[in-house]
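Only one protein chain is missing from this complex, and each of the others stays in its spot.
All chains are identified by letter, namely A, B and C, in their written order; residue positions are counted from 1 within each chain.
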């Protein structure tokens, strides 16, 4: 059945008239995703790829049946767009935008969570349940439907891993990028909890990187036996120097915590094999699923 | 089984060294309530009625098993005490304090609700499940154990109604004052939802007053058939002039809404008998329970 | 605490909100001050706290100095709904293209800030909601959230403003919310009408600001510095009092019980003269003061005291009643005492020659019939 997005997913695109929003709306429609409307303040009444464009999310929601939103608006307006989606009652919001101010991100995401809204991202490629729905910017061709979920903090690395799982392995149930920012809506652990209940998913590829402690928390969760499907992990950034942001705002070893070594140890301690290279993930999973 | 408080209720008193806090701690202990600790900043290490006093709620919580707090601190510190209780993980907080600044009350209560903490009050007499536990300031002698729940925005009016139900009627399962302030943690509707599932409760006395629209919302809830035990209502303030606060900060007919007449009509429309006087409530209930 | 129009406008000006220029005339003796510096036409506006001032003739446009002086003399001292006009605002006349309604308040059941906005204004919000509900938009601002930009865009749409006018509105909303509502902890900030002018300005032609009665002392201090008066001066009585039209003085403990007492007297054919709640745990002194407050009026025939003691002790109340007795002359007294230390209290009163009741209904009947007899 996959998680979070499927054939019932009906998508609003916030920032639909922008370059990225426009481009990926087309790509999502081509994939078969039910994108039903868009929002851009001041562009209400126009159309993009045959979809109605509204000034306000509340207008789009009252005219259309919508349960999911994807946000492409520039960083300085992205937190506002998240508030707008939450207040309009949308329960799943994918935030693609990179570069949202940290304090705004912190407040807006905590607000969304307090209203029981699931936020994927920010600074993420989105989510795809192959053959069912794609709410994101990933190249669809590397994701073939199957039985392994891919959770990742990185975009292209997800594609690298997914490509191998799709071509040489058991294929993909749902792949989602949780985002490369320090503050994100869904953690690895949150997603594992959802995957535990998903019949389609028989195994998980967990693609972490340096910074924060989400990988350690996921490892502890698995170690306590709360997740009991096979997991293979990969951690990027073993050669990264401390106190430097490695591309992602969240990828930094700081104040002595967040190193790849700590994360790898945590997974091994929880009985989770850690792949040496992204290419090895599919092979290790194939043994287990 | 009553709702919210019972023999498993273990109480922390915030503001235990104040006049009111001290007095009612004794009264609650005398009633048999499991009061286990108190907090007053700067008085940590002392004792009140044999109970340990702490500087911080987090200290009290880590030393004692606590699931409920009652707040007696002065208005200017009360919102802070609520934040402290919520952040320390206490899941039921009774706020007795009257006169908390509106904006602070608004933010603190929304915060508590976002953390799934139940707040009774502010500006309320608390809650009693007769013979089980009393977390409040009500005179215990007017509450005899039985099968009718009393929900009220007023203190002494609760006692008046409860006295008649206890002496001439079926007695009381749980009585609680939801508070006389404009912004309160639990609404009539919230409490009805809990009472629906409570086996001990066979009927409800709902004591409303002018101001706001909580009574109308409760009436609509009952009218939709979502609450199916007998209810008798009473509304205070039929003779109150508009735009005047009648004692309670929340008891005001303002901008044309909140009148007793509107509320009485709403209840009658939902098939709920409305008593002419507080004394009639017990008699009307006796017919139905 | 309700503020006068001119006080609200002082706040608005301090917050950078565009208002008509104005001067204040306080008392007869200042009427002469109208002459210098005023350009005509101008608007004279009586400063009262009750609503419906316009309909009561409290606002007049004057075309020249002579008319201004004559009208000012006429307005000063005018009674509007029981309130005597003792100060006037002389306000710049604004050439209005469109009048709108805009306010921020607190929504109780949604536990949220609420913006009310209507593209037509100048009439009171009650009539607006009653006659054209579809014209009044409600925009909620969650207290755990900032005032999000999208909410401001909603307000602009509701007020039918766009382009530069919308930008002015966004700025106005920030100032209303941050620099008035939040800064002074108002529970209502209303601009009605909010005027759109020919030259594209948004001007707050009127102001209605109410400050939460429970604000922290530092807010009162800020208000006092800004307004030159402490708007909470009369708010620190030890009991809560609302005056009504009847002849039976009511004293109760607890707001609900006191209202129920008023309602009961009325339904028995009596007529309550006030709402007076001595609250929980009242002592002798409070009871004594409450009596004095009621007896300030000379139309009271009976005083009905309804006490259900919880924290409040009946003997303490009885003591207060006895101490106050000397002041009670031609007024009858009916007392209901029940609850904590009920017997002691009733005995004390009996010894002092006052009949007491344990039951509220009986006592109320007695109060109504005694009042009829007198």
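We take it that a contact is a pair of C-beta atoms (placed from the backbone, for glycine too) under 8 Å apart; a residue touches a chain by one contact, two chains touch by 3 or more.
Because the structure is a prediction, the values reported are computed rather than measured.
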{"item": "Chains in view that touch the one left out, judged over the entire complex", "value": "A, B"}
{"item": "Option touching the unshown chain, where A:55, A:87, A:209 or A:262 are the choices", "value": "A:209"}
{"item": "Contacting the left-out chain in the complete assembly, out of B:4, B:57 or B:219", "value": "B:57"}
{"item": "Which residue of A:139, A:171 or A:273 touches the chain not shown here", "value": "A:139"}
{"item": "Positions on subunit A where the hidden chain makes contact", "value": "75-76, 99-103, 106-107, 109-111, 113-114, 125, 137-139, 142, 152-160, 163, 180, 182-183, 187, 207, 209-214, 217, 234, 236-241, 243-251, 255-256, 260, 276-279"}
{"item": "Residues in subunit B touching the chain absent from view", "value": "41, 55-58, 77, 80-81, 83-84, 87, 107, 111, 114"}
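Here is the rule we use: only the chains that are shown with their structure count from here on.
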{"item": "Geometric centre: closest chain by C-alpha means", "value": "B"}
{"item": "Subunit B-subunit C separation of Cα centroids, rounded to whole Å", "value": "27"}
{"item": "Subunit A-subunit B separation of Cα centroids, rounded to whole Å", "value": "43"}
{"item": "Centre distance in Å when subunit A and subunit C are each reduced to the mean of their C-alpha atoms", "value": "53"}
{"item": "Numbers and ranges of subunit A residues touching at least 2 other chains", "value": "114"}
{"item": "Set of subunit C residues in contact with two or more other chains", "value": "142, 144"}
